[in-house]
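For this depiction, one protein chain was excluded, whereas all remaining protein chains were kept in their positions.
So, chain A:
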């Protein structure tokens, strides 16, 4: 296909990108370069996502780049999109539902992603994404948010991931935070969450968090990585030649190591925070040695005085929007994508951490590919070669991180019967265990309804996967069953209302009906409809 023909068929296409982190920004830029109109949504009031979380414009500084990696990549992406009249950036935009309305006319099997991942311009143009995206725009959790509904030709989902923190006794005390909170408040607020800070959990993310916390002037007492050195070697050492292309990543990690040396931060493997102590706030933690399965080893406990504990054991991809759009998941519970980042739903693409926890470089490459193909391009186009190569370079990272740092089942040895598992509904581990034993209820749904675990205001985002594992519904990820029926979507990741909203907001606008007076090929903005039939 000639480039001329390609851009002709891209003209007039509209690509909606959800999430303005690295993947979403790269997708928006690539889609614009293909000539599509772009709308870029983010629920925050700034672009950058969690990776490039930064101080607001009201708090200027001379050298903010010192807090970030790849800051010039971010500022260039943002500036280009911000001044581009063909890209509308909508901030404070919370997607609360994605509605499917069946296969669009012309969405023949030929238009679906081919075996080689090729999607022709003609096929893509003939099959607008069969979804409506419902959004509330305004102040976070405000009552005066404005509703908008989009029916784009293509949708790129780049919703990212959030920390997963496993429960341990005392994790509900004030002063225990996720590592992401420490990072967000160091970069986005210049707030140190404590004076004497313990950082623990698993994964390479703990290193930049420690560096950020140290750069707020707090004393980082140590970084405690649950995985043992053997696992780290298993994950990171095989096929080291694959890492050569990822030298930039090596440089980033080397930077953190340098920061750790400067701040004299110990990095200890095979250790976990197994309890936090205090009455109304954390005053100390117990750090124990753990075995290869993360089971705490009796007799190794050591009490450390600390006023802040920042703990993350990995990341949970934000899957509610891909699930709402009808996208298939992999057995590992990421969005299934093809070579062109296309999901199983025609016209819907996914990029970044929702396809695998691969880090910023993978996200940038995936975003570029997704945006390019969503705008009608092909994975064979020459201008995509660099991104395809970069994706190949960084694609092994997710597997390496999982092999080295993946959650091991022995963590449940940290739990006491009164350890809160569901923070919202204050459900202790003992109640989950007793209910499971007394009722033989192994179905996730019935366990949730009986114990209320996972039914709180966070919609199971914090405890959902933990509850699944504790009641045995998890098992092999691919074999997840809910009330007896195998399912990859009827899990705690499934949230038909993708974000909590007020009854008044729901009553004020019924979900737009597909047969309504909306041209499916144009973006529609429907400000605060009242009395929708």
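The criterion applied here is as follows: contacts are C-beta pairs under 8 Å (C-beta built on N, C-alpha and C of every residue); 3 or more make two chains touch, one makes a residue touch a chain; residues count from 1.
Keep in mind that, in the parts below, contacts and distances are computed from a predicted model.
Participant: The chain dropped from view, which UniProt name applies: "Putative tricarboxylic transport membrane protein", "Ferredoxin", "(2Fe-2S)-binding protein" or "Nitrogen regulatory protein P-II"?
Facilitator: Hidden chain, UniProt protein name: "(2Fe-2S)-binding protein".
Participant: Of A:33, A:80 or A:189, which one is in contact with the hidden chain?
Facilitator: Answering carefully, the residue with contact to the hidden chain is A:189.
Participant: With the full complex in mind, choose from A:37, A:178 or A:296 the residue touching the hidden chain.
Facilitator: Only one listed residue reaches the unshown chain, and that is A:178.
Participant: From the listed residues A:262, A:281, A:303 or A:392, report the one that touches the chain absent from this view.
Facilitator: Reading the full complex, the residue touching the unseen chain is A:281.
Participant: Residues of chain A in contact with the chain that isn't shown?
Facilitator: 43-45, 50, 55-64, 66-67, 139-143, 162-163, 172, 174-178, 180-185, 188-195, 215-217, 280-281, 307-308, 423-426, 456-458, 461-462, 500
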